[in-house]
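Since the structure comes first, as structure tokens, the remarks are kept for the end.
Here's a slice of the assembly, chains where they normally sit.
The first chain written gets the first letter, and so on, giving A and B; residue counts start at 1 in each chain.
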């Protein structure tokens, strides 16, 4: 049996902290990608990255070249390999490692790698501060544990390589999960077409250290969108009547979006998470925008919200004589974990040192574009499960004091690598 | 008689175009100030600038050091004299030139020098484009003619120096008029305490080339403000109920600010000219802001709006469990032009070549912090008038295609310099 005492080895902890120091937003994970490729190059795997692992036309919400270039510059300054950065291209972040280990099923593990536009806590009791690995990209932060995810992925790869696993193992580092736009292009790129089993994972989620959830369900289906309201500017003192106030249109939309009727079929969500508009106190605003999202417990509920949201937005624009341009930024469907995988992961977890309690099922209550990858594998006849690895996190997800207990990285590696070996061992086609 | 044919001389046109190429926002007019000081140094005047010409604690809405430093850097790069920039200090822009020309009254001319956060037109039919002096500070533009005002000021100084004017002439280059926050600190700095007569001017204002307005009135009193709404962030999918949505508070405020009842005592205005909030699609926004303004035909009407606005803002915050922090950015009272000066300017203008029609009075319908300077002089027993100099402007004020007919710069110089000589000549204490 694998000994958890050797985990997390110093290398993995160092990797996690290095990633934590360099949080990068969606589609700009240049340093992260280059750093992970560097790690993969030290191992016996085939490495894929760049345009090959994305269906280019399915990418949404890719930032403008100026933004990407700024992050490329930062990656370079932080020491990322220049040649690798060039190969990644302008936004084809992420990577895939393939380890062919003889006959057997193809099993993939998907981990996500992007960070959030949140300013990390400077509190002395925040471990990244006290241990010196706080974010060096001010205003950005690994506030959802993707640094731990990537580290667990690499740890699982090591464990698989170091085992008698027979079959093919694919480790997928996916970009742009936070913007719900990295899953679809990867799912449709072909990299999953030969995958028989897919596992994905998340750390934390309010589960304490020592707890594992064998199958997470109830992903909220989501659509993220951007609206641009365009009106007409005017001097606010001299000619207010000649303007068309885009900020008033935006405000009417915000108010009425939140007032979309609740739905008795299940949970729905709406958020107008980032808004702006106008230029100066004394000018009637010509432009305003909303970056928002709608969610639903099912894809139908999300569609209900999305239908209403579009009508509200268009009407709010019309109400103030403005135009509204609605653009979809990201989306993800609902998904369910397959029972056979849940059974295997649950059984393995119950045998894993450091695991104190195992839940067979739990709800996410959020969204995840891992669901695109899960659906793709399931639609091709494969099985998929989404595994939760508990950790005591001081602050909530997406808050400035979020952190993970690094010992749980080892637990995650053990549960997932053992599950992968067991899935291969019990494959009916074996 | 003065011959308008010699105006605008090439130097003044070149100056105006140089200022036009370097538009700078309020309190950051570093290049402009340095450039004007350079001009003044070539003339026989005393020059005052820096902290001496501002009541430091009356300055509102001064941008943060990082912003100011960025504009200082730009000014340096554009060739402004480094030593002068240092003397200006971090935001004490503007300058005063004093020409003592023997016994007689002290007469001041105030011109403003700041630009607007508007992106200038790139159209071929926009003269600054076709003649090569479009804004080099992308996103900023002299869209209200202050480049012409500064130029007229210098031309008037030249004409006064070149004349038999007896008395003291003060030329005041005022910063931060667009943000209604440069007038008060100058008015209270002491530079006006000995002024017997004050003239201010504006070009354009929908008056055609060849028209002069001897006395502009009906300045809207104004208060410009900034509100910060602070709520509580939360994951928009996982825990929407645990947030306090600052963007909803802002939107409720925007809607209800515009809905403050109209007032039968006269014109009022409200604008929420610049707003923003939140961080990302999937995070309940913790912060939002409004940069706005209220105006009134009288100071009382403005106060009516301001009282209502504060109540709306506080209630909107409370409604969504947020805090609102309201900060005043700028303000200006109402003012009237004194009849004796209006009579003199009108009579002079009727005799000035190039002037085809003269209006004794007209309404501004906007706000101007020249009113602080006018009030200060009037409260000390002096007289003040605000003069309009027509020009055919292709686009409206505060729009990307605004421009002036440069020939009207000469008209402005002639009318104002002749008026100043006539005011001195007819001074009863003479």
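Quick notes on this structure:
Just so it is clear, a contact is a pair of C-beta atoms (placed from the backbone, for glycine too) under 8 Å apart; a residue touches a chain by one contact, two chains touch by 3 or more.
No experiment lies behind these values; they were computed from the predicted model shown.
Of the identical chains making up the complex in this file, 2 are positioned in the shown model, whereas the full set numbers 4.
The rule is short, and it goes like this: only the chains that are shown with their structure count from here on.
The geometric centre of chain A is 48 Å away from that of chain B, both derived from CA atoms.
The touching residues of chain A, when paired with chain B in their complex, are 116-118, 178-179, 220, 222, 224-225, 233-240, 245, 247-248, 250-252, 254-255, 258, 269, 271-285, 288, 291-293, 295, 329-330, 364-367, 396-399.
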